[in-house]
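All protein chains of the complex are present and in place, except for one that has been dropped.
Then we have subunit A:
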Amino acid sequence: MRKTILYKDALPAITHSLGRYIAIILLIGLGTFAFVGLKMAGPDMRATGGNFFNKHNLADVTITSNYGINSTDRATIRNLPEVKEAAFGYFQDVRVKNSHDTLRVFSQSNNISSYELIKGHFPDNKREIALSYLLKKKYHLGQQITFSKPGILKNKTYRVVGFVKSSEFLDKNQIGQTNIGNGRLTGIAVTSHNAFASPVYQVSRVTFKNTASLSPFSVAYRNRVYCDQDKLQKALNKNRRDKYNKYVALYKAQYRQKAARQLLKKGIPINPNQIEVPKNKIKIAYPSYTINGREESQGYSSYRADSERVEVLANVFPVFLFAVAALVSLTTMMRFVEEERTNIGTLKALGYGNGAIAIKFLLYSTSAAILGVVLGSILGYTFLPDLIIKAYLASSTLGTGYQLNFAWGPLLISLAVALLSTTVISMLTLWQTLREQPSALLLPKPPKNGSRIMLEHIPWLWRYMSFSAKVTARNIFRYKSRMLMTILGVAGCTGLLVMGFGIRDSLQGIGHIQYNDVQKMILSP
């Protein structure tokens, strides 16, 4: 049995009701677009971050100490079995002369937490410096900058040779706090290792062996780091006592020297070693080591939280859209099968089997579903995550060059929902129709039984109503499913609209209230 004519009949079914066909495609496309886009934005954000961190081998933890990191500490760190790589660096907070800018100048770091070169080149010697790319507009290449108090930096003046992006600092606006200037860092800078003169290192950057294979934003990663970090902390804490004793001895010696000099001025020569140092005069802080994970750096944890927040949205919004899409597809397909009742009867009478009769509806519904999903996916994997990431990363340094990935999950789920509300529904409706006898199908469907609505049983009210009002009331209460659909559809859309406005208005007010009503003081240097 050939079926070519049945396929020929399937095409006009689409082209003669193109509006209906396209409506289904667009609605399913919309639901898919929202679902896929929202589901992918979070993972895309994290993939972008993850790739950046991997590329620059961002440290798992950084170690600082109030007494710096000496050779003993270095050995402790390197010898810890959990440690994969360790690097040691200097930094100094400085004020730029003739400006309000405060920079944290780091020594060059190539192996761990490396910098991304944006413009120019890295500093080659102790007279060259590269600045944060966020200061690209304030400073230019070749410019000489001078620091008023260079601290451990050997030179005061440097030539700007490049602009870099640090993998350690993610937030565009909040770099960190400092003791100098107005207390807020303007940006970071990098110069060569030998530009610094210091007996100890200010910072150590460490990567652990077991974290390499873990996804940087995952719970597994965080737990692993806490675990290893704890071991590192315990190991370093053992150095505290010796360090303390060493600095106490140093302090005592200085105290003795100073006291001896003072006594000498008064004409009393005395051996410094004979001077007692009272315990209450020993004002030394106890050595401590601070180990910071990635979460402690500004912008890192909010980056992760934002990415997870978006995914939660994906479980709410698209449900609405898919629900509307499913409802419309449902009723459309049901109506389609109804309209074809006599044709179905004719085909049955001619001796066509159920499978052959189903071809037209199968083609219609499945093609609409697939086209809708494809259309929605094309935009959903590209346009929407792009939009969302741009919005969330507005204040992050990771906001450029982000990745847009593909994952099968959202696509397959959308396809399942689409096919459920088109193909499955039409097949179910068709099945009902096909169960009837051909003779019954060829007869026009008998009109639905009229019935009285409750309102009619209140005679004084019923008499009061105009004819149009009566007809409207009948329609509302007789065709409950239609009424329900309309109400749900409008309610859903209104809800989404109001929510959108609500979010916007709520967020707009925050800045104003916080900085005008709550924080009434601004301190300036």
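Rule of thumb we're sticking to: a residue touches a chain if its C-beta (ideal position, glycine included) is under 8 Å from a C-beta of that chain, and two chains touch if they have at least 3 such contacts; residues count from 1.
Keep in mind that, in the parts below, contacts and distances are computed from a predicted model.
Student: Since a chain is absent, check the UniProt entry for it and pick the matching name: "Prokaryotic ubiquitin-like protein Pup", "ABC transport system ATP-binding protein", "RNA polymerase subunit sigma-24" or "Helix-turn-helix transcriptional regulator".
Tutor: The UniProt record for the chain left out of view names it "ABC transport system ATP-binding protein".
Student: In the whole complex, not just what's shown, which of A:8, A:78, A:452 or A:504 touches the removed chain?
Tutor: A:8
Student: Considering the whole complex, which of A:342, A:432, A:494 or A:514 touches the chain not shown?
Tutor: Of these options, the touching residue for the absent chain is A:342.
Student: Taking the full complex into account, what residues of subunit A touch the chain not shown?
Tutor: Its contact residues with the unshown chain are 1-6, 8-9, 12-13, 16, 342-343, 345-353, 437-440, 442.
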